[in-house]
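Removed from the display is one protein chain of the complex; every other protein chain stays in position.
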Amino acid sequence: MGEVLAFWFFAALTIGCALLALLHRNVVNSAFALLGTLLGLAGFYVLLAADFLAMTQVLIYAGGILVLILFGLMLTPPVTNERRFGRILVAVAVVGLGAVAFWEKARGAVWHAAAREELAAPAGTVREIGLEFLRRDSWLLPFELASVVLLAGLVGAVYIARRRFPREDV
Amino acid sequence: MDDTTMERPLREGERLVELDVRTQDVEINMGPQHPATHGVLRVLLRADGEILTGAQSHLGYLHRCAEKIGESVDWLQYLPYTDRYDYLSAMNNNLAYSLAVEKLLGIEVPERAQYIRVILAELNRICSHLVAVGTYGLDIGAFTPFFYALRERELLLDIFEKICGARLTYAFIRPGGLMNDAPAGWTDQVRAFTDLFERKWREYWDLLVDNKIFVERTANVGVISEEQAIAWGCTGPMLRGSGVDWDLRRDQPYLVYDRLDFEVVVGQGYRGTVGDCFDRNYVRMYEMLESNRIVRQCLEQMPEGEIQHPEVGLVLRPAPGEAYVGIENPRGELGHYLVSDGNKIARRLRVRGPSFSNLALAEHLLPGCMLADAAAIIGSVDIVVGETDR
Amino acid sequence: MAKDATRDTAWGPVEIHREAARAAADALRSAGCPVELHEPNLPTYAPPGEGKRLAKKHKEENPEYEWRGDSYLLLTDRLRLLEVARFLRDELGYDMLIDATAVDFDAADDHLWAVYQLLALGRKTRLTLKTMVPKADCRIDSLVPVWPAANWHEREAAEMFGIVYTGHPDPRPLLLPEDWVGHPLRKDYQYPDEYHGISCK
Partner (left out) sequence: MSALLPFAAAGNGLTDWLAGLFPAGVPFWILGLLGAVIAFALIMVFVSVLAMFSTWLERKVAGHIQVRYGPMRVGGWHGWAQAIADGVKLLIKEDIVLADADRALFKIAPCLVLGAALAAFVALPFGPNAIVADLDLGVFFILAVSSVTTLGVIMAGWGSNNKWSLYGAMREAAQVASYEIPLGLSLMMPVMYYGSLSLHRAGEMQADWFGLHWYVFSDSFWLAIPSFILFFTAALAETKRSPFDLPESESELVAGFHTEYSGIRFSFFFMEEYAAMYLMSAVGTAFWFGAWNFPGLELLAGSALYAPLAVTVFVVKSMILVFVMMWVRWTVPRIRIDQVMTMGYKYLTPLCLILVFLASVWEWAKAALTGA
């Protein structure tokens, strides 16, 4: 019962905030609305017993990426001539496609209680993830290393693309 | 937004500034009520993120028509108004005005009065520099040095209170001499202060000036070159901070300064470039010590005698004529240009305030600096808005 | 002890400034600049009661009254101000403009004085430069190209006296509000009754 209530609460939070983010006229307010969506998702992860993932979600997405999005939004001039209708159309299209894809995937899935128990069981998720890193046949470490390489690439790209402005010597 | 850039050859006086993100310029109003503008100065800043791209000062929020008032009250009645231009160094303002009027009158005050005037002016200089250094700490974000500075300033205000009854606006040094002689025990109090101050000075140095963060914030920030300082008519610590060896007390001595032994402190580039914010503060710091030395010598040399010129009464009627006298105020050259037509009221009374000229340059230092440097640079100029606006 | 025995009065050196003014006048004249050197006597104290008489004398009886005080250079042709200023700075070493202001001596006068206080750091001398600006054609060259220090001083004088400094890079009012009417330091200035609903009386 508690879990169901929590599920509906998080679902409402996630979808409500997502809609708010989509429909709000002010882009900064939309970004703030994303906070609710991200926290709602973190709630889902907690319900699925993935604490570490939930906390990572909050730390990285809410505390990091959202901050950077806002930082970027506040520094750049606002776009005023955007048409709202077009945005909604795109959104409906994306959601529709997503729903179709989900339906295709979920149609054949088997939902039973055993899976739920399996999910709820492990307590030390941190330990599991740590061990996963060290397993010989795991792709987790190469995956993370690849992200570091990508980061280096991004930094390099920013440096190369950096523009230099002539200024009066003052 | 111009992203023209690396292809075009640089024009003279330009340099390449690297910016990761070129953002929309923001116009912000620093003041008239802002903690770092030391009163009601308003600086309109244009900023690209944290970097300033333009600055414009707007004065006049404290304009009290001092020059106009000077044309409607008589020579002696104007004296209290001088207290109010640079309210942190009112003794020096009194002195500057009194000397100008005395020049117009053609009189010299008795020697004892001259010594007491020097003592008061120098104590007042310490007083003013203490506030300058302390509030500069506030501008940089250090609160505590301000209180340390005010602790010693309080002793000085007691000294002033003892001799003239007022703590901030004195109207004590007046055309023709002084309001009254020093009361009994006053010289001992001053002597005790000079001994104490030398020890306390070290505390400000250790706590604020030699602090790593303070040095990082002020060294190489707001550099004024020697030529710039001279061309813009900067005076006082602003000029000496840029390495120009010029002090009216030594180079155009008035009162008894030619009998006193003191050094003119000049910016050395002690932690950065000559003429940066650190140097201006450095000059103020060491000037306090020199003033302390001057006071000591004056106490030794001071003769007994009269303190008032015998011929000067309450109503002054200088002969038609004009006079300019500039003296070394804590902030630079405070000049009075007086024009008399022989009446008891001035025909024209021009006040040349040091902060006024110094501030004119400051707004040209801001573009290219960071927002936090704006506080550091305006603070290092040490303006008193009462004087820029008068 | 005394590093420079330049002090001759308690209010600062006078004699070296006089000599400097003489030297400057000679140099300017030989360079063909239209300057006059005015060397009033040292100031003297007018005995009580005398001052008023002197003033009256100045106003009514004798236009050639005795003027006292600092010596100064009077530029007779104000149109050559920039040239003279450049000469003073480059040839005579007056590298610092301490003050630039104006004087309206009398409402009845047909001219203002523009007064410049100069300082030569190297020679340690001062110089006062004056020129007449007719009230009918109240314009004069800005000295900002020679001494940037003139910038704010001229802005102040412009709003207070109504002098137009031609060539000034930033001729906005400085101390007064932008919509202030009149030039307060003119002797014929009329006080306004109110300013934006604020009574001025």
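What to note about this one:
We call the chains A, B and C, going by the order they appear; numbering starts again at 1 in every chain.
Everything below uses one rule, namely that a contact is a pair of C-beta atoms (placed from the backbone, for glycine too) under 8 Å apart; a residue touches a chain by one contact, two chains touch by 3 or more.
This structure is a prediction, so every number in the text was calculated from the model and none was measured.
Considering the whole complex, the hidden chain is in touch with A, B.
One of A:L66, A:A91 or A:L140 touches the chain omitted from the figure, and that residue is A:L66.
Among A:L22, A:L35, A:A91 or A:L140, the one in contact with the hidden chain is A:L35. Only one of the listed residues, A:L22, A:M55, A:A91 or A:L140, touches the absent chain: A:M55. In the complete complex, the hidden chain is touched by one of B:G39, B:P110 or B:G137, namely B:G137. By the touch rule set out above, chain B reaches the unshown chain at residues 26, 28-29, 34-36, 49-50, 137-144, 146-148, 151, 207-208, 211, 213-214, 216-217, 370-375. Counting over the whole complex, chain A has residues 1-3, 5-6, 26, 28-29, 32, 35, 39, 51-52, 55-56, 58-59, 62-64, 66-68, 70-71, 74-75, 123-126 touching the chain that is not drawn.
Heads up, the rule we're going with is that only the chains that are shown with their structure count from here on.
With chains reduced to the mean position of their C-alpha atoms, the one farthest from chain C is A.
Summarising the inter-chain contacts, the pair of chains with the most C-beta pairs in contact is B-C.
Per-chain Cα centroids separate chain A from chain C by 72 Å. Centroids of chain B and chain C (each the mean of its C-alpha atoms) stand 24 Å apart.
The touching residues of chain B, when paired with chain C in their complex, are 59-60, 63, 65, 67-68, 71, 99-100, 102-109, 114, 230-233, 235, 244, 246, 248, 250-261, 311-313, 315, 317-327, 333, 335, 337, 339, 341-344, 347-348, 350, 352, 356-357, 359-361, 389-390. Residue ranges on chain C touching chain B, taken from their complex, read 1-7, 9-13, 40, 42-46, 48-55, 58-59, 65-70, 72, 95-99, 101, 103-105, 115, 117, 121, 124, 126, 128, 147-149, 151-153, 160, 173-177, 184-185.
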